[in-house]
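Below is one structure; the comments refer to it alone.
Excluded from the complex is one protein chain; the other protein chains are retained at their positions.
Per-chain residue numbering starts at 1, and chain names A, B and C are given in the order in which the chains are listed.
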Amino acid sequence: MKDIQSQRDHRRINIQKVGVKDITYPVMVLDKAKKLQRTVANFNMFVNLPHRFKGTHMSRFIEILNQFHGEFDIKNLRLILEEMKSRLDAESAHLEIEFPYFVKQPMSRANAIGICEYQCKMHGVLDENYKLVLQISVPIALPSPEQNGEGLPRSPGHWGNAVISIQYRNFIWIEDVIQMVEEVIGQSRFIAAGRNNESLPPTDHLAAESILSVEKIAKALGRKFSGNTDIHHFSVTVENLSEGYKTFAILDGPQEQMAIEGTG
Amino acid sequence: MKDIQSQRDHRRINIQKVGVKDITYPVMVLDKAKKLQRTVANFNMFVNLPHRFKGTHMSRFIEILNQFHGEFDIKNLRLILEEMKSRLDAESAHLEIEFPYFVKQPMSRANAIGICEYQCKMHGVLDENYKLVLQISVPIALPSPEQNGEGLPRSPGHWGNAVISIQYRNFIWIEDVIQMVEEVIGQSRFIAAGRNNESLPPTDHLAAESILSVEKIAKALGRKFSGNTDIHHFSVTVENLSEGYKTFAILDGPQEQMAIEGTG
Amino acid sequence: MKDIQSQRDHRRINIQKVGVKDITYPVMVLDKAKKLQRTVANFNMFVNLPHRFKGTHMSRFIEILNQFHGEFDIKNLRLILEEMKSRLDAESAHLEIEFPYFVKQPMSRANAIGICEYQCKMHGVLDENYKLVLQISVPIALPSPEQNGEGLPRSPGHWGNAVISIQYRNFIWIEDVIQMVEEVIGQSRFIAAGRNNESLPPTDHLAAESILSVEKIAKALGRKFSGNTDIHHFSVTVENLSEGYKTFAILDGPQEQMAIEGTG
Partner (left out) sequence: MKDIQSQRDHRRINIQKVGVKDITYPVMVLDKAKKLQRTVANFNMFVNLPHRFKGTHMSRFIEILNQFHGEFDIKNLRLILEEMKSRLDAESAHLEIEFPYFVKQPMSRANAIGICEYQCKMHGVLDENYKLVLQISVPIALPSPEQNGEGLPRSPGHWGNAVISIQYRNFIWIEDVIQMVEEVIGQSRFIAAGRNNESLPPTDHLAAESILSVEKIAKALGRKFSGNTDIHHFSVTVENLSEGYKTFAILDGPQEQMAIEGTG
């Protein structure tokens, strides 16, 4: 009797996730303008273990990574997940890749750096299905101050960030996600200055109000992304770093909750 | 028809969480030996908004915090949650407090710093019920090397960390959680050195094996905490920082999943 | 001949500094309003070794620290340096202590957190003389936007930081250094808005100009601190974090260069 109880306890105390983390590795990412962009990523690789599993060999994660000979091509993301799932005999395999992504800026932005850095994260999961979540952090500029007589151009200041997480239905370019966010942010800023933007459909813009807030931007982004059929699910976090204390708002898209959790 | 659609879309695009974060503030924590310990914490305060809610005033979070006049007594954690919930008319209120906690070490540890720092995090949630989760990160020392003839005492090295999250049923001292973890870790290390520990019940110790691993320590901690009736739920993350790459294992206790999510 | 050369080389290859670093430890700091303030510090302890010295015992640093039984009173800073110098038979002893310091804010600041955190660093050096350098980072708020009709009070935004380093001739309260910096910053901001401040002596204020810049603030702080007889030497770094890229200016006071170097 005691044995059965003990056995049941043991069956229920199972490892959920095992893996390696914080590995710095060069990557090649798909770039809309240049086809490929070389950058440097931080990798987490982990698996969910089946209940019967007894121990694992961490070195297998490294062996799989070493097949890429010093540069990981993001096109192989699903391939690496399949290999992790099979070689570690896992129920599901996870790969998280975090990297700075660079986009050339239009020349019209006086006084700005010619390329802009966007912090990106990809989280691929393979269980019975394959899921891919892309997360991009887009800086939000301070509302432009009134033009002063001196005419000195000023770099747009840093108000905060909009972090958008997208679970793909179909492939979307990183550049296109950034553009969608910047259309909304530009719009918010525009309206914040007290002018209405007549050219946008009603559900797509903010009511003409004079104060920029994390809630308003999060809702405007929510409306923008909820209409997109290439997106299975999304969530938005907007944070304001320009005040005396940091404020934030988090919004989950209208579709069902994402079933993907990371390492936190 | 169009209006109804638009209204439905709007109803579904709701802010999940709104709040302030990364506020540094002095706190007083309950200390088993000294009754009170003064330390410095990082605060996140946020609420889940009801669907009908239209906008919020971030300044109310600050007004509530300012009632503590420069030192937050952790005994008031539930009180502050009640005030947040009521003043912001919220469905639920969250308070996350992260702080270093100091515990005096027994003198027997030659060559060690006389106080040890443990990184702690408390997450209080008030919706219809009140929940409190305590998270403590306990450093795991490297297995002691064989005694060398030179007799120079060595500080125990840093192998990694065990991070335990506990949802209370009844109050437990921070010191007692640390002690439970250190009993298991000490035991793992002891057995790792090739000696069996006869004094412990079979379900409570590791099989005599010679390699310390994140999976084994996570499972040993799982067995230790699953027997405790003061604990409603727990989870364990063990990470090894001493290798050429970092490895980790995550284990969730046998009870139902915690319903609490943080800001990540 | 070869031997002499080799010996000379050996004599010249000497350790400059040996020590321990990144130790978290509770401290008590002198507080103008409350007499004592308890906070949590990061410690670096190191010594310059004489040329003849052969090896050192790192554990002596820890033994000295352990005499403070879990709370370091900053009044003992010179005492600890004397003990380090004597027990390690060193030419000079260094102690660097970094901590957040909290100052209650006047109630007039609508919508602000009632206590403000200032990051401080003390660097004590004992060789033939005793030197103490205090470094304080004072946040600089964004120039207030024009009052909008809505009347919503706004927390002052974060423009950047002024970091002032002072080598004492006589003791000065942390609060008094902060006040000196804030007088200049308040003034800079005031004048930046296009109004002249008649009540200040000519050398103490900025010419009426409309753009806030790191150079102007650094020079204004330079003028403010250069007149103070309690200060042996000072330097100022001003950084602007509110633009699309970070800018900074560094200014050294008119007195002779500080002979103190840290661990960087």
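Quick note on the criterion: a residue touches a chain if its C-beta (ideal position, glycine included) is under 8 Å from a C-beta of that chain, and two chains touch if they have at least 3 such contacts.
Since this is a predicted model, take the numbers as computed values, not measurements.
Participant: Touch as defined at the start, partner being the missing chain; which of C:Gln16, C:Asn170 or C:Thr229 qualifies?
Facilitator: C:Gln16
Participant: Per the definition of touch given earlier, which of C:Val27, C:Ala41, C:Ile64 or C:Leu251 contacts the omitted chain?
Facilitator: Checking the options C:Val27, C:Ala41, C:Ile64 or C:Leu251, the one contacting the hidden chain is C:Leu251.
Participant: Which residue numbers on chain A touch the omitted chain?
Facilitator: Within chain A, the residues touching the omitted chain are 23-26, 38-40, 59, 62, 65-66, 69-70, 100, 102, 104, 111-115, 117, 153, 155.
Participant: Just the residue numbers, please: which parts of chain B touch the chain that's not shown?
Facilitator: Residue positions of chain B that touch the missing chain: 111-113, 141-142, 148, 150, 152, 154-158, 210-211, 241-245.
Participant: For chain C, which residues lie in contact with the unshown chain of the complex?
Facilitator: Residue positions of chain C that touch the missing chain: 6, 9-10, 12-23, 46, 55-56, 58, 62, 202-203, 213-215, 218-219, 222-223, 226, 239, 245-254, 263-264.
One rule holds in what follows: only the chains that are shown with their structure count from here on.
Participant: With touch defined as above, tell me whether chain A and chain C contact each other through largely the same residue numbers, more than half shared, or through different ones.
Facilitator: Both copies, chain A as well as chain C, present the same residues to each other, with over half of the numbers appearing on both sides.
Participant: Taking each chain's centre as the mean of its CA atoms, how far is chain B from chain C in angstrom?
Facilitator: About 33 Å, centre to centre.
Participant: Determine the centre-to-centre distance between chain A and chain B, using the mean Cα coordinates as centres, and give it in whole Å.
Facilitator: Averaging C-alpha atoms per chain gives centres 26 Å apart.
Participant: Between chain A and chain C, what is the separation of their C-alpha centroids in Å?
Facilitator: Distance between chain centres: 38 Å.
Participant: Pull out every residue in chain B that's touching 2 or more other chains.
Facilitator: In chain B, 23, 62 touch at least two other chains.
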